[in-house]
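My structure is below; once you've seen it, I'll send some questions.
As you look at this complex, bear in mind that one protein chain is not there, while each of the others sits in place.
Let's look at chain A:
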Amino acid sequence: MTPTDISNPDTFHKVVDCQWACPAHTPVPEYIRLIAAGRYSDAYMVNWHSNVFPGILGRTCDRPCEPACRRGRVEEEPVAICRLKRVAADNKEDIQARLPPIPAVRNGKRIACVGAGPASLTVARDLAPMGYEVHVFDGEKKGGGFIRSQIPRFRLPESVIDEEVGYITERGGVTTHFGQRVESLRALLDAGYDAVFIGSGAPRGRDLDVPGRKEAAANIHIGIDWLSSVSFGHIESIGKRVIVLGGGNTAMDCCRSARRLGGEQVTVVVRSGFEEMKASPWEKEDAMNEGIPILNYLVPKEVLHQGGKLTGMVFEKVKAERDAKGRRTLVPTGEPDVTIEADDVLVAIGQENAFPWIERDLGLEFDRWGLPALNEKTLQSSIPNVFFGGDAAFGPKNIIWAVAHGHEAAVSIDRYCRGLDVGERPPPEVVMSSQKMGIHEWSYDSGVSLDLRFKVPHAEHEVALRDIRTEVELGYDRELAYKEAQRCLNCDVQTVFTTSLCIECDACVDICPVDCITFTADGEEQELRERLRVPALNLDQPLYVQDGLKTGRVMVKDEDVCLHCGMCAERCPTGAWDMQKFFLETAKPYAGRVAACQAQ
């Protein structure tokens, strides 16, 4: 097998499962250690540079990092990465002075951002410290996009949004044009901006098309429109019996909001199976804990109404089957239809993109799904100075993806404005530092906690359901946070092997608690994987291979379940193994982040 090239940043980055899985590549273990050390402000800043909205994301992130977390492969559950982030935000001191300075002298370039969601705000934040003059437009009166208009207050208090949006819009360099919808891209381009970033989201909720829809329209609401009306206080009540259609997170927010606005019998109905629902498992759990049943395999057939008022809905019972081609389809079971009585129906069956304000004769290409034709890496459109990001780019995703797009688009815009090749991407900043302090002393806490995941305390149901502004999750206190932080395996503290020092004594092989290390004859990867002490069957996880040993064998380390405990390095007589911290920050236009993040 080709020996592993550890000078390629991806090699060790992949070992940090959470960071690799995070679209914004947040240095997760670094901030978790800082939380354990009680350095909440430092932990917050590590987050802030990477994901821009630590307090918001610490409550709402889709957390792609957690299913990736190595801890979930060595015991039952991953580290509660997301909720630890919130601890940093809740316990930090005033960090204003640590934000990158906004230069008084501008660089003469003007950038327009359409929409004030997380994607646009990230672009603005990344460019303002470089002297760009950024103009952010949004039809709403405040910034935050869907974060403010959609996510219910019981999951995310408005004060957190105000604070973190403020770190971007209130420090100079960024001019907000709130309450001002952009009606024409042509007009915007004609206004002479050097570049335009479109972060207008996916603002259209899909509608239902069944008999009775029109007649009962007064009591049928499109989920996202209804949620924003609730967020902005235009709607304060709903009927006692509510049906919520759809199985995504929007449906979960609708049903839980309805419970708080007077809904007593709130029922979620999904077409397909409970397991196939798009909502995150924890959202489903929270909804069910609030007394909301989720009924599955029911397809809407008809809306019942009387005298222009909705009275209920009829559903057809279906089951999942594979068709001749092996595709999964829903077929009627033939059982009698199910009728559910209701006063209101919330339709949360999906979102679509819509760009009514973009003229189709501008030369901006769209694909057949109505999405802009983009370079996936640079996010540049067919008009060279127009860039997209967030839900507007590839359809509805989530906040952290919007942030990740924002960073990439900011890099692209910066390069475009400086006349550089946009396709050429600056490398990430990487720092490797040995953790060795003594023969068996490390500057990280190498002990492996055996604790299972700690539950985040919740408000009592009665209290929580009384007011839609009462935050349900109370967050970890410092003590719980410390214990949860200790569950982190420090996957960024890498095992680095130096072949020339190894005397092949087997000490590392014998001590490794999870049988990561094998010295064996070389071979092709697939065959080699089978021959290891414990076969390396998780193909998503790389092998670390080094050749050049005296016996002619190779050292193979399966990264899959390494606990990063440092035992191999402690038991190595020659220092052939070293534990080195790998710190990676993706490239961003403004400088000085790594120094600001590095511990000590």
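Simple rule for what comes next: contacts are C-beta pairs under 8 Å (C-beta built on N, C-alpha and C of every residue); 3 or more make two chains touch, one makes a residue touch a chain; residues count from 1.
One rule holds for everything that comes next: contacts and distances are computed from a predicted model.
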{"item": "Listed names \"L-lactate dehydrogenase complex protein LldF\", \"2-oxoacid:ferredoxin oxidoreductase subunit beta\", \"Sarcosine oxidase subunit delta\" or \"Carnitine transport ATP-binding protein OpuCA\", with the criterion being the UniProt name of the chain not displayed", "value": "\"2-oxoacid:ferredoxin oxidoreductase subunit beta\""}
{"item": "Touch criterion as defined above, residue of A:E321, A:D510 or A:E530 at the omitted chain", "value": "A:D510"}
{"item": "On chain A, residues whose C-beta touches the chain left out of the figure", "value": "73-75, 439-441, 446-448, 450, 503-507, 509-511, 513-515, 534-535, 537, 550-551, 561, 563, 565, 567, 570-574"}
